[in-house]
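The structure under discussion appears below in the form of structure tokens.
Shown here: the complex without one of its protein chains, the others still in place.
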Amino acid sequence: MPSFIKFKSIKATNITVLGEAKFESPIGHSISDRLLIPENIVIDPASTAKEELVFELAGPRSAQFFDPKHTRAGIVTCGGLCPGLNNVIRSLFLELHYAYGVKEVLGFRGGYQGLDPVKGKEPVVLTPEFVNKIHKEGGTVLGTSRGPVDIRIAVDNLIKREVNIIFTLGGDGTQRGGNELFQEAKKRGYPLAVVGVPKTIDNDVAFVTRTFGYLTAVAEASKVLSNAHNEALSVENGIALVKLMGRNAGFVAAGATVASQDVNFALLPEVPFKLEGPNGFLAALKELIITRSHAVIVVAEGAGQDLFTADKLKQDDSGNIKAKDIGLFLRDCIEKYFKSENIPVVMRYIDPSYIVRSSAANSEDAILCDMFARNALHAAMAGKTGLVIGYMHDRFIHVPIELLTSRKKSMEPDSFQWKSVLSSTGQVAQFE
Amino acid sequence: MPSFIKFKSIKATNITVLGEAKFESPIGHSISDRLLIPENIVIDPASTAKEELVFELAGPRSAQFFDPKHTRAGIVTCGGLCPGLNNVIRSLFLELHYAYGVKEVLGFRGGYQGLDPVKGKEPVVLTPEFVNKIHKEGGTVLGTSRGPVDIRIAVDNLIKREVNIIFTLGGDGTQRGGNELFQEAKKRGYPLAVVGVPKTIDNDVAFVTRTFGYLTAVAEASKVLSNAHNEALSVENGIALVKLMGRNAGFVAAGATVASQDVNFALLPEVPFKLEGPNGFLAALKELIITRSHAVIVVAEGAGQDLFTADKLKQDDSGNIKAKDIGLFLRDCIEKYFKSENIPVVMRYIDPSYIVRSSAANSEDAILCDMFARNALHAAMAGKTGLVIGYMHDRFIHVPIELLTSRKKSMEPDSFQWKSVLSSTGQVAQFE
Amino acid sequence: MPSFIKFKSIKATNITVLGEAKFESPIGHSISDRLLIPENIVIDPASTAKEELVFELAGPRSAQFFDPKHTRAGIVTCGGLCPGLNNVIRSLFLELHYAYGVKEVLGFRGGYQGLDPVKGKEPVVLTPEFVNKIHKEGGTVLGTSRGPVDIRIAVDNLIKREVNIIFTLGGDGTQRGGNELFQEAKKRGYPLAVVGVPKTIDNDVAFVTRTFGYLTAVAEASKVLSNAHNEALSVENGIALVKLMGRNAGFVAAGATVASQDVNFALLPEVPFKLEGPNGFLAALKELIITRSHAVIVVAEGAGQDLFTADKLKQDDSGNIKAKDIGLFLRDCIEKYFKSENIPVVMRYIDPSYIVRSSAANSEDAILCDMFARNALHAAMAGKTGLVIGYMHDRFIHVPIELLTSRKKSMEPDSFQWKSVLSSTGQVAQFE
Partner (left out) sequence: MPSFIKFKSIKATNITVLGEAKFESPIGHSISDRLLIPENIVIDPASTAKEELVFELAGPRSAQFFDPKHTRAGIVTCGGLCPGLNNVIRSLFLELHYAYGVKEVLGFRGGYQGLDPVKGKEPVVLTPEFVNKIHKEGGTVLGTSRGPVDIRIAVDNLIKREVNIIFTLGGDGTQRGGNELFQEAKKRGYPLAVVGVPKTIDNDVAFVTRTFGYLTAVAEASKVLSNAHNEALSVENGIALVKLMGRNAGFVAAGATVASQDVNFALLPEVPFKLEGPNGFLAALKELIITRSHAVIVVAEGAGQDLFTADKLKQDDSGNIKAKDIGLFLRDCIEKYFKSENIPVVMRYIDPSYIVRSSAANSEDAILCDMFARNALHAAMAGKTGLVIGYMHDRFIHVPIELLTSRKKSMEPDSFQWKSVLSSTGQVAQFE
């Protein structure tokens, strides 16, 4: 074993700063900008040196760019629901209000369109009473929507309303929008701090080990799987098929599979699978039904999209195939297959997405939300902009929006998560 | 106010008895056969006397027909899942085993087909270890199925296996089957006690105020409604439509509506409704969307079946209409309507049935199951047969199977339950 | 079996009415005053006739005494916490506001002292916003306290504030106070409707089968028992002792015992027990520890009070004995006993009272609260006063306060509840 680490070259991820931080921070502790976290922390003495990304640690800075007395902040929530949105809103407000003492915090309503004074509703002025109990509830008190806003109109509005800081809670599209807001404001010479908190129940954001809401989704989905297991077990040849969230990454399906230990097959976007043939999924399912007489299957919504070939789409007039809905498609395939095999099965199809994503944050997510929120506003008060709060190696970091949205995270087929899924289900690594 | 009750004529509901009860009961207390409970307990001095049904009180009898040392009992669970099946199985076994000391208790598997020695699996011999923790889980450890069994084959089998008592957990069809078992055994001169425990998550059994599993279903459905409310509230013009169990009676939908207080419209089988027209449902929904910009709708699966007219079925090639699925049909109607009205809405459709019915019994149902089970076996040991345990005016009673299956319970439009729904939702009494 | 019911003499329970009900009810349905519910509904052909209490059915009346436009109502919550207080407050307000359209509803704060304009805080004017989400939370938004108020000062205040109706949520003492309010107002010729909703987590109120909050308490206590079982099972000779609510009646302890099926001994106020001697509790516990090596014991706080004899109090200087705390006393006795028997045991003592009673109402209690509330205000609007809403044979009734507070309900040692406890635990009927 070596007694030293090889020389490594590093590549900084620069965060834009609005200007000199000349106001003293009211927060009693601080973290220096010079402290860095490398993307790769595994030391491999056998590998050759390569350039690596490093990130600033998040946290309060000793000096701040904005003068709280003259600072107005805004918050906007965009895209689909995710447990914890209200927790982030609440912690952002409480820390801005009590710890920094900023003048006013506005809640823009109904997603990005709330930034448009014509299309959107009037923003709500947040108060301790307004946010008092919201963290115990799912959804978002500010409302949400999909879709962009005209960036110039939004920046006009932010300037008119004298908003200095805007926190954007949303997915990739939202964060890209945040970046445009900051660029547009910069063009106009208006010092606007745009700080994003990444929101995706799919947990597929690069530089973020766990996005908020993900753990709650896993917990809620686990309960569903446990009940699905009861359904499958209580009848002869019972098959329970559960569709879970996960367009590009199967983290929710994988987490719920390992947590519940009630699943026999997990089908994820990251691991393509064949249905037909002796090593296909259907043959493996048949084998299980014959030997154990029940099965629980989890499929992530983005799995098996390659099965919707142009050919298939042309031949078949089924709505499920046209809609490329893998859950309903799989249900139909399984039913057809067992019919052709002359094996009677009892099929239960469950799609709990809307129940899962609208749940209140569980305690672990509540803590995560609180920390994402406080780190976001420490960055903003220090005058940093065009960034998103990341979370890597159990530490919060600053990630430039452009870097974050240029990558996607998914489950590596040789990662311990996927291996845990294989161990929990007992399924083969690949149906091919 | 009068100082006496009018003379009332009563009509006994006779329970068949297998023979003289000559063995002493090991249970330290007993209830006399002569104690009766009238169906109608409301005294109306203004009304004229009419004949009324009265029922035996359930409970242990001082003497019993069966000699435990030579008695073998069987249990069978039939039909769809319902929270509490395992609780009933467990309490039946424990009381038979410990309190009465019967020789053996068999668990027939996979519903009625488990009574057929060719088609069914070998029954399981129940033990304290087998039932130890089953009451903490949903589903049924004995397995279930739909469909009947050849009565003669089943009785042959029960005689061959020397089964003296059979407990049937199921709905109307199951209880009718139980009646046939008893009639067939009687024909053969074989003293078979058949005692049913009514099982329906819909709570639509006559002479039973609350069937087991119903309260758990309400509790689980309430959570879903609360999350559906979060979905609807978090977007502009959000409409969450939740389909719940209830083919002939809307008790689950009504209970969950009152419990959650999160619902704006509840549509039940008992109260027909029109979709179109100025007083129709769609106009009322539009009004709410315009004024409050969100709505939560609950529909019981048996509601609005009259909307599937022959005409509609002919014209329309939609699968949802052909399947007479009111949930999906309503979703399509609402979407079409708001499109035609040029009002953008965000629709969320949720069907949580399989999650609800496979849940473990909550504590109230656990108590109910325990009492249904113990009362069922007290009746059986006393040699009573062809009956079902009922529950009326907070008391357990004996109901002849034929009487029970000749009626259905549904929610009266002028009952306090329906009035509670109206108060909780604020909806009009009828969309017409 | 007889074909008629014997002639029964009945004793009416008269409810005081403030005057003629000359306003039309806005509620679309009504129940007549002449409909009566007898206390005893069991028909025993062998018994001799005796006079029986009968009660008015609760529900909206066709005419009302108060004119909503000029009516102001008040609500007060008193005594210890109980799940469901907020649900009752909410449903009272919503029905008064939306269904009847009364002018104003005041929430008096901090229990009866809130009726005193000097000692109490200013009451809160209830609004739809104020009550919006309160039913999802435990505690009481109005605050509570123990202790009475000077009745004359309170009535002065109610008259000054032009309060016509007051709803009192509390136990016996509270209801007695309500009676005095009504008597004092009557003396002054001020038509004040006082309607009580009985509140006791112990479920020991006469003429009320289930008080609101009781079922939630059972559910929460069951979870605790399940965990206590884990504690006892995981060590050699583990004894988990759980103290639950129940001063005069052991309904919570009994319910949780039957629901969890995890208890070996339940000790209730209604069933005295001896500790020492060959048939005493300690000997039975020792027997269980030797054979099964673990035990779960539930004791209601009012059990075994006779063990605190004058002698014992004199001899012993232990604080637990002086405080007559049966939980801690029993813990000490058990530890001492096994030490003297030279059997090492691992003792876990759990007192979850404050956690149980501060929980939010579960769905069954939520429904019960809603119905108690609506029935209470139907009575008040009809001009009825000096009454409490009862709940008997699954029906809501009107009970004169004086009658209700003159009796207590407890578990009969030959009731099915106590028999269920014996069956669930396997314990002997009496340790003597």
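When the chains are written out, they are named A, B and C in that same order, and each has its own residue count from 1.
We take it that contacts are C-beta pairs under 8 Å (C-beta built on N, C-alpha and C of every residue); 3 or more make two chains touch, one makes a residue touch a chain.
Owing to the predicted nature of the structure, the values given are computational and were not obtained by experimental measurement.
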item: Full-complex contact with the absent chain, from C:T140, C:S363 or C:S410; value: C:T140
item: Options A:V205, A:A232, A:A249 or A:A366, residue touching the unrepresented chain; value: A:A366
item: Chain not shown: contacting residue from C:N40, C:Q183, C:T209 or C:N230; value: C:N230
item: Option from A:R90, A:R331 or A:R357 whose C-beta touches the chain left out; value: A:R90
item: Footprint left on chain A by the chain that the document does not show; value: 1-5, 7-12, 14, 28-29, 32, 34-38, 41-46, 54, 57, 59, 90-91, 94-95, 98-99, 135-136, 209, 215, 218-219, 222, 226, 255-256, 258-261, 362-364, 366-367, 370-371, 374, 393-396, 414, 416, 419-420, 423-424, 426, 429
item: Residues from chain C at the interface with the omitted partner, ascending; value: 81, 110, 137-140, 143-145, 224, 227-228, 230-231, 233-236, 240, 319, 348-352, 354-355, 358-359
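In this section, only the chains that are shown with their structure count from here on.
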item: Centroid spacing, where centroids are CA-atom means, of chain A and chain C in whole angstrom; value: 46
item: Distance from the mean Cα position of chain B to that of chain A, given in whole angstrom; value: 41
item: Whole-Å gap between the CA centroids of chain B and chain C; value: 29
item: Multi-chain contact residues (two or more partners), chain A; value: 137
